[in-house]
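Let me give you the structure first, and then I'll get to my questions.
Of the protein chains in this complex, all but one are displayed in their positions.
Per-chain residue numbering starts at 1, and chain names A, B and C are given in the order in which the chains are listed.
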Amino acid sequence: MRTKSFRNIVKNYKAVFFDAFGVLKNYKGLIPGIQATFEYLERKGIYYYVLTNDSSRSPEELASWYQEKGLKYITTDKILSSGMLAMEFFRTKVTNGNTIAYLGTENSAHYISSAGLKTIAVRDINMDNLEHIESFAFLDDEGFNWNDDLNKTINLLRKKNMTVIVANTDYNYPVNKNDISVAIGALADLVENIIGKNFIRFGKPDAQMFLLAYERTLKDINVKRNEILMVGDTLYTDIIGGNKFGLDTALVLSGNTLPDMANIRISSSGIIPTYVCDSAVIDI
Amino acid sequence: MRTKSFRNIVKNYKAVFFDAFGVLKNYKGLIPGIQATFEYLERKGIYYYVLTNDSSRSPEELASWYQEKGLKYITTDKILSSGMLAMEFFRTKVTNGNTIAYLGTENSAHYISSAGLKTIAVRDINMDNLEHIESFAFLDDEGFNWNDDLNKTINLLRKKNMTVIVANTDYNYPVNKNDISVAIGALADLVENIIGKNFIRFGKPDAQMFLLAYERTLKDINVKRNEILMVGDTLYTDIIGGNKFGLDTALVLSGNTLPDMANIRISSSGIIPTYVCDSAVIDI
Amino acid sequence: MRTKSFRNIVKNYKAVFFDAFGVLKNYKGLIPGIQATFEYLERKGIYYYVLTNDSSRSPEELASWYQEKGLKYITTDKILSSGMLAMEFFRTKVTNGNTIAYLGTENSAHYISSAGLKTIAVRDINMDNLEHIESFAFLDDEGFNWNDDLNKTINLLRKKNMTVIVANTDYNYPVNKNDISVAIGALADLVENIIGKNFIRFGKPDAQMFLLAYERTLKDINVKRNEILMVGDTLYTDIIGGNKFGLDTALVLSGNTLPDMANIRISSSGIIPTYVCDSAVIDI
Partner (left out) sequence: MRTKSFRNIVKNYKAVFFDAFGVLKNYKGLIPGIQATFEYLERKGIYYYVLTNDSSRSPEELASWYQEKGLKYITTDKILSSGMLAMEFFRTKVTNGNTIAYLGTENSAHYISSAGLKTIAVRDINMDNLEHIESFAFLDDEGFNWNDDLNKTINLLRKKNMTVIVANTDYNYPVNKNDISVAIGALADLVENIIGKNFIRFGKPDAQMFLLAYERTLKDINVKRNEILMVGDTLYTDIIGGNKFGLDTALVLSGNTLPDMANIRISSSGIIPTYVCDSAVIDI
C-alpha cells in the first residue's frame, strides 16, 4: 500500500497523541530514530502526549523508562494512562477509609495507595472479613498466582457485590519478536463471564481515555479535536477510538499491523485511518 | 428494597442529568407529577439536562414533544441526544460535497442534512454509482423496508469500505404496556455480524454521550463531575455509564427496572447505583 | 497452496457426504463437470449423500432441482437437510393437535404440515388467542414482512414461553457472483438477542446433522465414521463439523473459500481439513 510521509502529515496539526507500544517503542527498546520526531515537534511547536493502556506502573515510572533510554522529551506530564483513569475513579467513588481489593503487582497498587486509598492484594484477603472492601481493581497480569487468586477473586465477587474496575482493556501484549503474554484485560473477561456481572473498563478505544488526553492538552493549548492527530499501530484501539472521538488518525506500520497486511486489515475491519505511514519516525 | 426520597437526594447536587424514557415519560405520555420536579429544580437553582439515545428526531422535535405536553422546562438547549453525536461526527469527518447513506426515516436524515451534509436513503442508492458515498448512518428502525434495504445495505458495505455510524445503541424500545419493538441498534448489529466490520456506536452507556452533556453543563455552570446526579431507569445504560464517567447515580423504579426486581438486578449485574428512588417525581 | 486430486482421495472411502452450495452447485447452476464425479462414484460403488443447511424446501423439492438440471443421481433419498431435523423434532415433541408458529414461506411450512402437524404463519396469529400455539420455527428468510413479523415474533415469544427451533443456522447465502442475502439464522439471532432466550439450532456444524446422514448411510452400508469423506467449501460448517464427528474432510476451493486465501484461512482459523482439493469435479 502507498504510505504517506509522517513529517508531511504531522506538520498540519497543533497536537499529536502517540500510542506507546509499536509506535515509540517495541520489545527491543525505543523505535530507532524516534528521537528525531520529537526534536521536529519541539521545533515546530507541536504539542505531544502519550496515551497508553497501562495500569501496571505510574506515569512517573512510565516516563522514567523513556528518560533512561535517552528520550528526554517524554516526561511524566506527557503521559496519560488507563491506570490514571482507574485511580481517578477510585478517588471520587470509594468511601473514605474503605479498601480496594486488587489483582496485580504491589507496584501497580502502590500507585493507587499513594493517592491516599487503602489497597489489599487478593491473596491477603480474609474471606470472613469483607466489611471494608468496597471496590475491586484488575491492575496487572503479574504479581499473583493465577490458579489461587483467580478462583479467590470469583468467590469474593460472588460473596460481596461491589464495583469492579478493569484498568487495562488489552487482551495480550508482545514479550519478544514471536511471543505474546495474556494481559489483565483477558483475565478480567474470564472472571466476568463466570460470575455474569458487568465490569467497568478503562483504556483505548474507549472515549474516556481520549477525553483524559484532550483535557490535558487544553491546559497547554486551545485546540479543537480535529486539530489533533492520533498516531497508533492498532486499528481496533488507537484508530477506531481516535476516529470516534473526532480526531484525525494515522496508522503506522511499525508494530501490530504489518505492512503487507495493512490494506486487507483496513478493508476487512471497516476501520479507516485518515492516513497510513510507515512509522512515526521523521528523518531530519 | 428501601428507596430514598428523590427530593432529599437531588438537593445536594448542582446539576442533574435525566434519562427520558422511563424517567420523564413513558408510552402513555409524561410521568404524572414530573412537572413538580422541574419547578423544584428551578426554585433551588439546580441545572438539568436530558440525555437520550435517540437519533430519529432533532433536539428541536424532541423538545417540542415536551412543550406540547405542557412541560415547558424541557427546551431544545436542554436536550443531548446520540443523534447529535452522530451529526457532529459527520460534520468534521465527511469530505465536503460527499454523501452519507442512511437507514431511517426522511425526518431522521433531515437533521443531518440541515447541517449542510448530503444524505441519501439506501433505497435510492444506485449500486453502480457509489463514488460520492463516503459514510453510512443507522438512524431509525422506521422509514424503510427491512427485507429489501437491510440486504442492500449489506451489499453496499461489502462493495465499498466506509465508516459506519450507529446513532442509537438501543436494542429495543417499548411501544405499549406489554410490547416492544426492534430498535436500530439491533438491526445494526445484524449487519455488523454478517459483514464482520466494526461500526462506531453513539449513545449511553458510552462516555461520549456523558461528555457531550458535561461540556454543555460547563457552559451554564462551573461544576465537577461528582457534583452531577445521573437519573435513569436502566442499569446497563444510565447507571453504569454515569458511574464510569464519575457521576453519582440514582436508579428510579418508574420504568425498565421494576420495584420487585431492583435488588436482584443490582446484585446479579454488579452495577451499583449511588441511590435507588421510586421515581424522579417530587411532591411539593 | 498445493491441492490434491479429488479422484485419488475419494477412491479410498466407502461413502462421501457432499455439501451442496459451493461444491455441487453455485448461483449459476450446477458446477460444470460435477456429473462425472457421480458417474465415477457409481462405478466404484462408493455411496454418496448431500448434507445441506436448508429448511426452505422439502428433500423432494431439493432433489427435483438436481433432476431438472440433469443430475439424475441426486434423488430424494440422498438428501439430508436441517429442515428434516426440525420436522423430526416437532413430530416427537409437539402435542397432538397443537400448532407450530413459523417465519418463512408457505412452502417451507408445507413440509412440516405434510407430516400431520398444524402450522400458522406469524402474520396470521391472533395475539389474543395463543392457547394452541406450542412451538415456534424459523424456516426461511422469505415469505414474510420483516418489519411487521419480526416485531410480532418478539412479542409473541415474550408473551408465551415455548420451544423455538432455528431450522437453518446459516447467517447469509450468495445470490449472485457479488451479492449475499441475510439468511434466517441471522434473523433468529436478532430475535434471540432481544428476548434473551435460548433457541435450538439445527444444521452443520452441529453433530446432529452429521448423525442424521450417518444413520441414513448405515441403512445402505456398514461403515465406520473414518471410512466416510465429508466434502465442503466452508471451514466453519462442513470441515470443523466433519472433523469433530470423526469423518475425514476435504476442503474444495470452488465456493466460499477462495484458492488464494485457503492457506491463510486454515492457519488463522485452526480448522484443518484432511485434504484440500480444487473442486469435487473428477475428469474422466
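Convention: contacts are C-beta pairs under 8 Å (C-beta built on N, C-alpha and C of every residue); 3 or more make two chains touch, one makes a residue touch a chain.
These numbers were taken from a predicted model, which means no experiment stands behind them.
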| item | value |
| --- | --- |
| Which displayed chains the hidden chain touches across the whole complex | A, C |
| From C:Leu30, C:Leu130, C:Met162 or C:Ile180, residue that would touch the chain that is not displayed | C:Met162 |
| Chain not shown: contacting residue from A:Lys11, A:Lys44 or A:Lys159 | A:Lys159 |
| Residue numbers in chain A that touch the chain omitted from display | 145-147, 150-151, 154-155, 158-159, 171-172, 178-182, 186-187, 189-190, 193-194 |
| Footprint left on chain C by the chain that the document does not show | 88-89, 92-93, 157, 161-164, 195-200, 206-208, 211, 225-226, 236, 240, 243-246, 266-272 |
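Basically, only the chains that are shown with their structure count from here on.
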| item | value |
| --- | --- |
| Same or different contact residues where chain B meets its copy chain A, judged by the half mark | same |
| Chain A-chain C separation of Cα centroids, rounded to whole Å | 45 |
| Centre distance in Å when chain B and chain C are each reduced to the mean of their C-alpha atoms | 40 |
| Centre-to-centre distance between chain B and chain A (centres being mean Cα positions), rounded to whole Å | 28 |
| For chain C, residues contacting two or more additional chains | none |
